[in-house]
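One protein chain omitted, others in place.
Take a look at chain A:
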């Protein structure tokens, strides 16, 4: 194969892979249920934040 073609082909494959990974990540992030409710109606005040622990 012409050496000049290898670079563009590798770039295209890598670019396609990267695009697929980010689209998959984005879709799964947008469709996932939130792990915790953003606000607790029972609490006396709004939480400033939530830790992961």
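Note that in this section contacts are C-beta pairs under 8 Å (C-beta built on N, C-alpha and C of every residue); 3 or more make two chains touch, one makes a residue touch a chain; residues count from 1.
Please note the rule applied: contacts and distances are computed from a predicted model.
Chemist: Absent chain per UniProt: "Response regulator", "Copper chaperone PCu(A)C", "Glycosyltransferase RgtA/B/C/D-like domain-containing protein" or "Spermidine/putrescine import ATP-binding protein PotA"?
Modeler: "Glycosyltransferase RgtA/B/C/D-like domain-containing protein"
Chemist: Considering the whole complex, not just the chains shown, which residues of chain A touch the missing one?
Modeler: 3-4, 6-8, 10-12, 14-15, 18-19, 21-23, 25-26, 28-30, 32, 35-36, 38-53
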